[in-house]
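Note that one protein chain is taken out, while the other chains of the complex remain in position.
Labels run A, B and C following the written order; every chain starts at residue 1.
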Amino acid sequence: MATANKEEILRSSGFGHRIGFGTRPAMLVVDMQVGFTDPEKSPLAGNLDSQIGAVRELLPIVRRGRWPVIFTTTGYDAHGQADAGLWARKAPSLRLLKRGSDLVDLDPRLSVQPGDLVITKQYASAFFATNLASTLTALAVDTLLVTGCTTSGCVRASVVDAVSHGFRPIIVVEGVGDRAKEPHDASLFDIDNKYGDVAPLAEISGYLASLAANDRPAP
Amino acid sequence: MATANKEEILRSSGFGHRIGFGTRPAMLVVDMQVGFTDPEKSPLAGNLDSQIGAVRELLPIVRRGRWPVIFTTTGYDAHGQADAGLWARKAPSLRLLKRGSDLVDLDPRLSVQPGDLVITKQYASAFFATNLASTLTALAVDTLLVTGCTTSGCVRASVVDAVSHGFRPIIVVEGVGDRAKEPHDASLFDIDNKYGDVAPLAEISGYLASLAANDRPAP
Amino acid sequence: MATANKEEILRSSGFGHRIGFGTRPAMLVVDMQVGFTDPEKSPLAGNLDSQIGAVRELLPIVRRGRWPVIFTTTGYDAHGQADAGLWARKAPSLRLLKRGSDLVDLDPRLSVQPGDLVITKQYASAFFATNLASTLTALAVDTLLVTGCTTSGCVRASVVDAVSHGFRPIIVVEGVGDRAKEPHDASLFDIDNKYGDVAPLAEISGYLASLAANDRPAP
Partner (left out) sequence: MATANKEEILRSSGFGHRIGFGTRPAMLVVDMQVGFTDPEKSPLAGNLDSQIGAVRELLPIVRRGRWPVIFTTTGYDAHGQADAGLWARKAPSLRLLKRGSDLVDLDPRLSVQPGDLVITKQYASAFFATNLASTLTALAVDTLLVTGCTTSGCVRASVVDAVSHGFRPIIVVEGVGDRAKEPHDASLFDIDNKYGDVAPLAEISGYLASLAANDRPAP
């Protein structure tokens, strides 16, 4: 492995370009469920108050533009969790996330609305074994504004899948969080270099404002 | 985000358990192709000599046991690279990996043999948009010994997908490498905590020896 | 197109061989939900009483052997049905299948039990955008006993995907049904020739009895 600094190495390898915004965005909120956001109720949770704040700031802008809002939550069969497959061998605490339990409910601060789509998933990526890609394609979405948790877990896996499926992943930096700082920083570095554009809320709000100012084609 | 050290945090969240070896392994060598292993020929490449050494040590053991050996290589349509999708917007140098060019050939030190399977892929994960999962299922494989490059790129994405698809990912620590040390270390930490077991070559060789000593059921 | 009869043509093309039983079965019941089984409640439904009878005959044998039982039901978001994608343009009546409505409930004659897995799907195939393949792989299943409805719709699509994913599809002929006789017969012909083995309940019961008579390895 080389000794030069990682930024230089990635740049000289031809990574780190901007993928850029498209013209038909949707917003994805990954696993902002009680099991990950409320440390008093769940050993899997961390303090994600500031990230929830950022999501709450972005949500009304997206809804005003009538762009799709999609939440995911991780949840398993209440009996036996056969649908947790082998992943629960690696992280047995995932078995706590039983469908029907409040750990699978979305954080109440997000106030999900009729018309939002809620997808229950079983694995790290929001795309894996779910209808997310089909739904985005049917809606002609080309850009995915990604928020949620955790950065090094389900967010990163979802971003890798998003660009692989053909959607532009834009990561809202204030809206993604993790249990620890180092995995968070390391995954943002990898994502920004290889899979999607990491951007601040202000830039994303500006993009949405400019889109809304134009006539948008009907879906 | 919490201030405790990352090891403690992950442990208290219930991650980092051993997924363990199964009884029907296969070996996966991710993207050990000239475009990633020969820095004189490719800006995408790094020095992976020691990793190739480890792969060369493990390959004959796996072949002797007649367990499947699967190589992947990343390659795109020679004209236009439409099959690189949006990923090539993020990392335009990927366009160099044209099918038919020697950058897509496997590193000659690996000496691929008839009966090995070579899968050409377009995205980070060896499973994404390929027949890898189907092939492993049809062969009744339950354990995937993972080697290749890069740790923070195609190896990590493949490991996340492996456990999601229902295979036990075992990462051969001497056999995976990256362009820079920090992303390599950060991804091994995340993998070992959340997706697969990171293990030394000696432990994996021991496992294969113990398997070979028993009668194995026919496929 | 040739003028010889279809049986001869397929045989001379090398189709129609037996895929055979494996050693680790699971039972799949496709979409035996009120919306498809109760003509008084749903325009999508047909009379499937005899098929439900066959499923009820097979279920206790499978449960006694402690092999997995998986039910699917087709259901969409109650507001807007964005997750019906483009399929609902072709068949608008699918929009009736709203999650939470009784049309999505499994037929009460099936008496689902704790430990059975119920997968809610949105498209024809039980595998499409669901965790079915992952779950079967994690459970080391190699053989899928397929029942349900409709033969020319969700059953056929599931069988095509099953063999593609690497599982042996065995269609329980008394346990699959359709809205009309011709599509039913035509799909059984295609399936038996190209994708899975169509077999009577008696043969499948005999297979399960012979498996149960042997010591089975733990999952």
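By our rule, a contact is a pair of C-beta atoms (placed from the backbone, for glycine too) under 8 Å apart; a residue touches a chain by one contact, two chains touch by 3 or more.
All figures in this text were calculated on a predicted structure; none of them were measured in a lab.
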Fill in: Displayed partners of the chain not shown (whole complex)
A, B, C
Item to complete: Kindly state which of the options B:D83, B:D185 or B:E203 is in contact with the chain not pictured.
Response: B:D83
Discussion item. Out of C:Q33, C:S125 or C:T147, which residue would touch the omitted chain in the full complex?
Written reply: C:S125
Discussion item. Considering the whole complex, not just the chains shown, which residues of chain A touch the missing one?
Written reply: 133-140, 142, 164-167
Worksheet item: For chain B, which residues lie in contact with the unshown chain of the complex?
Response: 68, 77, 79-80, 82-83, 85-86, 114-115, 117-119, 122-123, 129-131, 133-135, 137-139
Worksheet item: Hey, which chain C residues sit against the chain that's not shown?
Response: 1-2, 4-6, 9-10, 12-20, 43-44, 46-47, 85-87, 89-94, 123-125, 128-129, 152-153, 157, 160-161, 163-164, 166-168, 177-184, 186-187, 189-190, 194-196
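The rule is simple: only the chains that are shown with their structure count from here on.
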Worksheet entry | Centre-of-Cα separation between chain B and chain A, whole angstrom | 25
Practice prompt. Go ahead and note the Å separation of the Cα centroids belonging to chain A and chain C.
Written response: 33
Discussion item. Centroid of chain B to centroid of chain C, CA atoms only: how many Å?
Written reply: 34
Item to complete: For chain B, jot down the residues that touch at least 2 other chains.
Response: 164, 166-167
